[in-house]
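All protein chains but one are shown in place.
Moving on, here comes chain A:
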């Protein structure tokens, strides 16, 4: 793998890690909200 390819792979991995992190954080918030609604008898 050339240095340029290595740089491309790392950049791609970094962007995927950031998006995965954002999605996981969003899911934590969503599951927290669902739990609160369910406990509170909102449905």
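In this section, contacts are C-beta pairs under 8 Å (C-beta built on N, C-alpha and C of every residue); 3 or more make two chains touch, one makes a residue touch a chain; residues count from 1.
The working rule: contacts and distances are computed from a predicted model.
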Omitted chain, identified by the protein name its UniProt record gives, among "Aldehyde dehydrogenase family protein", "Branched-chain amino acid ABC transporter permease", "Protoheme IX farnesyltransferase" or "TIGR02186 family protein": "Protoheme IX farnesyltransferase"
Chain A residues touching the omitted chain (full complex): 1, 5, 8-9, 12-13, 15-16, 19, 30, 33-34, 36-37, 42-43
